[in-house]
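Note sheet for the following structure.
Note that this complex is displayed minus one protein chain, with the remaining chains in position.
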Amino acid sequence: MKNLKLVARQKAQRTTVNVSNIQIGRDFIVIAGPCSVESENQLLETARAVKAAGADMLRGGAFKPRTSPYDFQGLGIQGLKILEKAKQETGLPIVTEVVDPRDVTWVAEFADVLQIGTRNMQNFSLLKEVGRSGRPVLLKRGMHSTLVEWLNCAEYILSEGNPDVILCERGIRTFETYTRNTLDLSAVPAIKELSHLPIIIDPTHSTGRLSLIASMSMAAVAAGADGMIIEVHHKPAEALCDADQALTPDTFSSIMKRLRPLKSFLNDLPSD
Amino acid sequence: MKNLKLVARQKAQRTTVNVSNIQIGRDFIVIAGPCSVESENQLLETARAVKAAGADMLRGGAFKPRTSPYDFQGLGIQGLKILEKAKQETGLPIVTEVVDPRDVTWVAEFADVLQIGTRNMQNFSLLKEVGRSGRPVLLKRGMHSTLVEWLNCAEYILSEGNPDVILCERGIRTFETYTRNTLDLSAVPAIKELSHLPIIIDPTHSTGRLSLIASMSMAAVAAGADGMIIEVHHKPAEALCDADQALTPDTFSSIMKRLRPLKSFLNDLPSD
Amino acid sequence: MKNLKLVARQKAQRTTVNVSNIQIGRDFIVIAGPCSVESENQLLETARAVKAAGADMLRGGAFKPRTSPYDFQGLGIQGLKILEKAKQETGLPIVTEVVDPRDVTWVAEFADVLQIGTRNMQNFSLLKEVGRSGRPVLLKRGMHSTLVEWLNCAEYILSEGNPDVILCERGIRTFETYTRNTLDLSAVPAIKELSHLPIIIDPTHSTGRLSLIASMSMAAVAAGADGMIIEVHHKPAEALCDADQALTPDTFSSIMKRLRPLKSFLNDLPSD
Partner (left out) sequence: MKNLKLVARQKAQRTTVNVSNIQIGRDFIVIAGPCSVESENQLLETARAVKAAGADMLRGGAFKPRTSPYDFQGLGIQGLKILEKAKQETGLPIVTEVVDPRDVTWVAEFADVLQIGTRNMQNFSLLKEVGRSGRPVLLKRGMHSTLVEWLNCAEYILSEGNPDVILCERGIRTFETYTRNTLDLSAVPAIKELSHLPIIIDPTHSTGRLSLIASMSMAAVAAGADGMIIEVHHKPAEALCDADQALTPDTFSSIMKRLRPLKSFLNDLPSD
């Protein structure tokens, strides 16, 4: 860990990443929305619903890294324009993925937070570009990555002059097949002792099962996570990707009604 | 999962395992104590401390499965007698491991709950014996085991006529080296949808790091676990095994002061 | 590795395990036969066929550790008597699994080599018993086990006075699902630099695919393995366990016709 010059925690130091009036690293923030932007109607409907349920930010992919070249790859710039419209209407800041270093500059014009996906965690050319983008970066953990390798990737971004990195645990690959990946929730307190950066979790991709999302969201709050990013779709059965793991707005709303009180309760609990 | 005749959940069915006046599967129960019984003084001191801090049951190994034949293997019957003494004094029921089918009958005379360790999860001769023992069984997940394989091992016990099985998630083996194992907390809601058996977690062996235990204990409560089993030693630095991961009584007590209120808060939270 | 007092290699030391006139650790030995003994006819037919194809020893399980309690568990003593008959007729020494410490003494009356399966690698009670049995032991690697843990299990056997341990790599559990396990063939040269014990491989359980067995058998010879244990059934489609991974006698014979010449070629190749 000797190379974690900028990322390693010094004493009680904590980084807060500011996006509009949201402080990631202080409040428990919830980023919600569909896997991919599919149409104006789909995104606006979903955006309104997650806003009503109390989400802080809107997610939606315009560039989708897909296992097969023949799967839906995202709407590209058209998707970004739809995200912009949703932001104008709801006021929700936008989190969206960037997958190519050549796209960083112009995608940053639409995104409040640039997301780096699990498959690109060690795409160092991309990391350097987002490090020069002037935008906060949400850096997902590689599904095969140790904590130390992940923090070194954050170091790539910070070393380019960008201090605003939000780490996101999204499940690691193990032998278990009941879940899509294995959520390594112990990464939350582990990262907090190693680094000053905020860390959120992704209960959707880690579990890959709707029935487990509520429990793992509650667990993430209790483990001390700074937030979560979660898939919500106004009509999950019609989703073009991850159709079987997106929450309906109603279920999302139910989860939110339990998360926020839990966070308040924990804030008020004496620390010792 | 077609073979899970007795273990699979039917509708809303939930099993409660009764040990003295403790109902595992209803309350959040805490089993605490040292890795191994080392001496009367060590065990009694620790037993009094965990009792005072609110533990429900006492753990302590008299037979220790160790990686090397030259490591401390436990005190055997002498250890069991010390456990008996601690029970008499504190009233705490005893959880202790059994490792050999030939020992089950007489170890069951000392134990309130028989523990099957991770290395013996698929020791089917041993499973059959504890299935005939008349004692509740705490069945740890194999570090390499899928959820379905684990439930099949519980089925071995139930099919011998013993309905009182408590499952215990203790971390699975992955590529990550920062933690000793990776706590698969999603196993808690997953097991609850697959089976009617109660499930607890072991924050000590899963993380292998003192600094992560408090957070993961809180997370386990929020994920819906039925309890936990945790290592406490009155003088951790002098412990004959796992010296670097046992809590002091003071730290254990601090954790308990946060766990119980969290459980109460969650019980009172509307479920939707 | 400091605890590997008896198992660690000293200089050029190599152990040869003698079974009848077979020297394991010197020749390339092939152990073949069905997963389990199902009937006298099945075993004798298969034994004759593998003998004719050049096998050195006969395998067959009388006690089968199965994931589910409702699967075929083996014929027990009846199976051992059938193995004895096959040995009388063919002259092939018998390798058979033992799963319970209470059975070691009498199973050793029928077995030339006692097999410890992957699920029992760390069943230390069983290891101690086979260490006192006076019979060579074939110790399979736990599917979750590091090389060092495995060697420590061999140390349990040697430390009871039994020097005749044959290690068997049978695949480790990984995320890959195309194969049943992942054959870690690098374990062959790795074990040879760490220990003086012979090591064989199991191409059947490691790959779980008939189509991969021939290639991996050839690779094992080239990697320096001391032999292999392989499933052959006279009518694979009718097998009571592992029906989809047992070779027919014909395919086995074809593989043998390539293995032996390869071994001779390698023996004659200048080492530098």
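Here are some notes:
Labels A, B and C are assigned to the chains in the order they are written; within every chain, residues are numbered from 1.
Just so it is clear, a residue touches a chain if its C-beta (ideal position, glycine included) is under 8 Å from a C-beta of that chain, and two chains touch if they have at least 3 such contacts.
As the structure is a prediction and not an experimental result, all values here were calculated from the model.
The shown chains contacted by the absent chain are A, B, C, with contact judged over the whole complex. Shown as candidates are C:Ala8, C:Leu44 or C:Ala190; the residue that touches the absent chain is C:Ala190. Taking the complete complex into account, B:Arg173 is the one of B:Arg173, B:His196, B:Arg209 or B:Arg258 that touches the chain left out.
Residues touching the missing chain, restricted to subunit C, are 144, 146-148, 172, 174-179, 182-186, 188-190, 193, 206-207, 209, 211-212, 214-216, 218-224, 254, 257-258, 261-262, 265-266, 269-270, 272 (touch as defined at the top). Take subunit B: the residues that touch the chain left off the picture are 173-175, 177. Contact between subunit A and the unshown chain involves residues 3, 5, 65-71, 99-102, 119-120, 122-125, 142-144, 149, 152, 155-156, 159, 173.
In this section, only the chains that are shown with their structure count from here on.
If you average the Cα atoms of subunit A and of subunit C, the two centres end up 48 Å apart. With each centre defined as the average position of its C-alpha atoms, the distance from subunit B to subunit C rounds to 35 Å. Subunit A has residues 174-175, 177 in contact with two or more other chains.
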